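The next block holds one structure in the form of structure tokens; read it before the comments.
Let's turn to chain A:
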Amino acid sequence: MNALAILSWAIIGAQIMLALAMCCAVYRLVAGPRAQDRILGLDTLYVNAMLLLVTFGIRIGSTLFFEAALVIGLLGFVSTLALAKFLMRGEVIE
Partner candidate 1 sequence: MNAAGNLPTWAALLTALLVLVGAAATLIGSLGLLRLGTFYARVHAPTLGTTLGMASILAGSALFFSMLEARPVVHEILIAVFVGLTTPVTLMLLVRAALYRDRIEGSKEVPAADAAEHSIPQD
Partner candidate 2 sequence: MTGMLNHLVIVPILLPLISGAVMLLLAERRRVLKGAIGIASTFALLIVAIILMRQADMTPPGSGVTTYQLGNWPAPFGIVLVLDRLSALMLVLTSVLGIASLLYSLARWHRAGPRFHTIFQLQLMGLNGAFLTGDLFNLFVFFEVLLAASYGLVLHGDGIVRVRAGLSYIAINLTGSFLFLIGASLAYGVTGTLNMADLAARVPTLSAGDAALFAAAAAILGTAFLMKAGTWPLNFWLPTTYAAASAPAAAMFAIMSKLGIYVILRLWTLVFGPQAGPLAEFGSDWLLLGGMLTILFGTIGVLASQTLSRLAGCSVLISSGTLIAALGTGGGEVIGATLFYLVSSTLGIAALFLLVELVERIRDPGADVLAVTMEAYGEGDDEDGLADEIGIAIPATIATLGGSFVACTLLLAGLPPFSGFIAKFAMMAAMLKTDGTAVQASTWMLIGLLIVSGLATLIAMTRSGISSFWARMDDSIPRVRIIEMTPVLALLLLALGLTIAGGPAMRYMEATTQALQTPRGYITGVLSAEAAEGRSRP
């Protein structure tokens, strides 16, 4: 088993772990119980998804998916932020 094969398996393993992490997040998303739990779940889901995309880039050997991850990293928080503000203030833009 050469190093590349190890890397390949490692990445698949990592992706499975990340996917499981997404499952955990989605549990909160679905089960709640409160709105804040769901929002937290969504935020986690976003981060996990971003990491999954990065690992996917390694797996494919292409940087073309980097910007997708970058967009999640930079802007993914906006929707959760809006949700949080909505909970606190009842409206997103005052």
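In this section, a residue touches a chain if its C-beta (ideal position, glycine included) is under 8 Å from a C-beta of that chain, and two chains touch if they have at least 3 such contacts; residues count from 1.
Selection rule, in plain terms: all candidates are chains of the complex that A comes from, given by their letters.
What you see is a predicted model; the values in this text were computed from it and never measured.
Q: Pick the candidate touching chain A in this complex: 1 or 2?
A: 1
Q: Give every residue of chain A touching candidate 1 within the complex, in rising order.
A: Residues in contact with candidate 1: 2-4, 6-11, 13-15, 17-18, 20-22, 24-25, 27-28, 34-37, 39-41, 43-44, 47-48, 50-51, 54-55, 57-63, 66, 69-70, 73-74, 76-77, 80-81, 83-85, 87-88.
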